[in-house]
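Removed from the display is one protein chain of the complex; every other protein chain stays in position.
Letters are used for the chains, namely A, B and C, taken in the order the chains are written, and counting of residues starts over at 1 for each.
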Amino acid sequence: MGLKRNVSLGTGLKYQGGGPMLVFVLHRIGGLGMAIFVTIHLLASFMSARGIEGGAFLNSIYENWAFQVFIFFCALFHAINGLRITILDLWPRLIPYQREAIWIEWAVFLPIYAIAVFIIVRAGLGG
Amino acid sequence: MLVTLKIFRYNPEVDKTFHYETYKLEALETDRVLDLLEMVKGHTDGTLSFRRSCAHGVCGSDALRINGRNHLACKTLVRDVGAKITVEPLLGLKVIKDLIVDMQPFFDNYKKVLPWFVNDSPLPADGKERLQSPEQRAIFDETTKCILCAACTTSCPSFWGGEAYLGPAALVTAHRFIFDSRDEAADKRMHVITETDGIARCHTVFNCTMACPREIEITKAIGELKMAMITGKV
Amino acid sequence: MTTHQFDVVVVGAGGAGLMAGLYASRGAKTAVISKLYPTRSHTGAAQGGISAALGNSEEDNPEWHTYDSVKGSDYLGDQDAIEFMCYEAPQAVLELEHMGLPFDRTPEGRISQRPFGGHTNNVTGKPVRRACHAADRTGHMILQTLYQQCLKNNVNFFDEFQVLDLLIVGGKAAGVVAVDLATGELHVFQAKAIIFATGGHGRIFEVTSNAYAYTGDGAAMFLRRGLPLEDMEFFQFHPTGIYKLGILITEGVRGDGGVLINGKGERFMPNYAPKVKDLASRDVVSRAIYTEIREGRGVNGSNYVYLDVRPETVNKFAALDGRTNPDGSPYIVTGEQILQKLPDIIDFCRVYLGVDPVTQMMPIQPTAHYTMGGIPTNKFGEVVIDDKNTVFPGLYAAGECACVSVHGGNRLGTNSLLDLVVFGKHAGLKAAEYAQQAGFVDLPGSPTAEAEAQFDRLRNGSGSENGFDIANEMKKVMFDLVGIYRSEAGMKEAIQKVAELKERYRKVRVSDTGKIFNTELLNMWELGNMLDIAEVVATSALNRQESRGGHSREDFPKRDDQNWLKHTLVWKQDGKLKIGYKPVTITRYQPKERTY
Partner (left out) sequence: MANKSKNLSIVGRGLTNFESIMWIFTRLSALAMYAFILFAIIGALVMGARTNMNMADVLRWGFMPNVTHVQSTALEDTGPFASPFWKLVASGLLLIAVGHGVHGLVVIADDYITSERGRGIVRIFSIIMILSMIFIGLYILWTS
């Protein structure tokens, strides 16, 4: 009787959690992205070092500027947001100011990321 | 004003799956969404099913997803959500019929944190109350407000992932007792909430705090529990 | 159909039902059945406090409490029961504290108390701090605490089971029939003792502080089984409900210094109750508000007045009244303290009115609030069925659905929560005691027949009438004509109208044919109960030709102890209401004129 647990990735993402939920999702994507990247990357380095075929190919994926834009987002966002989480976790008294914390976080993240993207893209397109 | 009300419908005895039904009705700005549901049920479609009792936000019966976010239907006025209103059941629990979900997993999680006062020491010699200063009382005041409506737990992405996660409501209850100076089972409760699917599952998403109709600072309460886990001070 | 067997079955899981369940389960196999999850019972809505003469911050004693309650009841309360309750009160409240209830605290760490309407220092006549409170959600904390203790003690719960019928065989209680809302299946609970704690029936009125669930199910079942109901004409209208919505603004607001202001900006309560002013008994204040409105002093000529708890107003009038703190210093509050003492009230006003009570006045109007009458019981919670107080074997009642009668013509604020814990406990104890020596009564051949017949009627009506409209018409007519002020012509019209509505109700057809959560069917079944109860209320009210407590007749404005110092009993026989009487127990306090 009854519909199965009424939730899917889609319905979950559509929940109007607002700013805090957005940064959570991005943090998760960032962490996941980096973890996968680091795994592949280690593998590639290992293969190159041992002269196994394919290492160079794997390396060329992330030499690609589009990929760099993505992975830089993952690293920078995850790092900044991770710092926010760590601070709030260790000082629960600051939690009532979490909205402000998120604003500050974006204020720090956006300019740095914008400059980085600009440089990466310019370098990427310029050759 | 004319309100368009889109409601999630599912009748287990007829339908294979859910669908949405749209109703148009005349309403006042100060009408509660619950009033609208009552109107639809009274005049348009008697089969529409939902829970409600107190009608002023103190019993916790009618937590629903309204315009994509959890609210109590009786504490949400038309003027708060506008003329286009979508009403859906809570996420992460089985839908039994229309807007009614199976609350069992929610209450099961609640029961895991030993939600009752424990003090086996002898009573004060005069037989009167156990003393507690206003300051000690204030520490857990917020978390005594919980009405077990489940708006928080069903807004939490960790709970969507799996109902094994205790969820914010159970943690709020744990907080209410752990920080009560008269209670003597703090260590047992800490044990429960630090196990797998306990507080470590909370990723400070804040959906719970925003959904709580009693305006409990849930994430803060959970944060205090996390601190208690580290320092041992309650 | 599933059959269960329990020594004791408790119907209702509010404060009274949980207390009864907790105590009964210590001595007998007990089940608690509730149509709502227990924590959603209406006890959770109670705000202001629970009274007990603890004397934590000033002198007080149970004797004063007894006298205040007798006087509050307009001398209709049974004095032996009132005395019993008031003397049990301190222990009852301390027991709640020992169960972990988080009361607010005094600086010394004791339970904090606040003044409440009608509770006085009998020597000075001034309001006394007797209401023990947990902010403005005392009932919520009682409900949660009792539920938690029940879980701790492994009480058997049947949540979301609605009881439909009471089974009586050979003059003894045999069991109840309930429907499991989630499956629509009927369950029969065979029991030696049955405790009813189903709450009141305020939903028969249009503007009410009561929950949707307050449909008088328990009382209606008793009526259908030929058992009497007591003092049904007495219904309390609380003076301060949010305008139009009826949501309650606790008396604690006035206890903490709030005052009532009419359309001309004047404080009017001193004209009606010179001594305790805004803290007079509820019936007195409600009538005062109505009188102001009728004489054209409502706000903007409308039917509401203001309740003002802004710090500057509170401090101004507290100084005028010479009000002091327990330590003798003048009483002064700040906006922050108001916020801290009344968080929920302030939240209600912000959400529903868009008004902030710390800086603005709240528009209020009297709201239907509390059922004084109900199932007649003695002070042990045993159901009694006639003027000689003959006990009906195996039947118990406690809480708002019962009439002990400790509230008589008018309940004092905070006495209801006390009533729940005191009489809930004793009903539980008595029921378990009875169950230990009694045997099961055989169930009738087809125990669910009556319940099924009622459902069938609702499923097979012609469908030419709409139940929702019938309910609204009933509420309106009851509020307008059998409300705060009553007159013969009005009540006759109301009885006529209710009879008509009952006729129309037969033509209702439920469109939902399913079994799972058929809330339409159950709502319509509840409407039947409400119509039955409305008829009883209006008929009893028409019959009582005097004004007393919450029952104010324009054509008989005076209390008449000569003819009417007695309880009303109403039975339903062959579809007709029969009225009888029962003497009031008077022990120490002879009736005298009631002034505040």
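Here, a contact is a pair of C-beta atoms (placed from the backbone, for glycine too) under 8 Å apart; a residue touches a chain by one contact, two chains touch by 3 or more.
Predicted model only: the values in this text are computed from it and were never measured.
Considering the entire complex, the omitted chain makes contact with A, B.
Summary of contacts with the chain left out: across B:Val81, B:Val118 or B:Ala200, the touching residue is B:Ala200.
Within the complete assembly, C:Gly109 is the residue of C:Gly27, C:Gly109 or C:Gly514 that touches the hidden chain. Screening B:Gly82, B:Gly127 or B:Gly162 for touch with the missing chain picks out B:Gly162. In the full complex, chain A contacts the hidden chain through residues 28, 31-32, 34-35, 38-39, 42-43, 45-46, 48-49, 59, 63, 68, 72, 75, 79, 82-83, 85-86, 89-90, 115-116, 119-120, 123. On the side of chain B, the interface with the absent chain consists of residues 131-133, 136, 157-158, 161-165, 181, 186-187, 190-191, 193-201, 226, 228-234, using the contact rule stated above.
Methods note: only the chains that are shown with their structure count from here on.
Look at where the CA atoms of chain A average out and do the same for chain B: the two points lie 31 Å apart. Centres computed as Cα averages put chain B at a distance of 27 Å from chain C.
Chain A and chain C have Cα centroids lying 57 Å from one another. Across the assembly, chain B contributes 12, 96-97 as residues in contact with two or more other chains. Residue positions of chain C touching 2 or more other chains, listed in rising order: 516.
Residues of chain A touching chain B in their complex: 1-7, 11-12, 14-18, 20-21, 24, 27-28, 85, 88-90, 92, 95-96, 98. Per the touch definition, chain B reaches chain C in the complex via residues 11-14, 30, 38, 41-43, 45-47, 49-50, 52-61, 75, 77, 96-98, 100, 103, 107, 111, 115-117, 119, 123, 127-134, 136-137, 140-141, 144-145, 147-148, 176-177, 180, 182-183, 215. If you check the complex, the residues on chain C that touch chain B are 36-37, 39-42, 44-45, 94, 97-100, 102-112, 134-135, 137, 140-141, 144-145, 148-149, 151-152, 182, 211-213, 245, 247, 344, 347-348, 351-352, 466-469, 510-512, 514-520.
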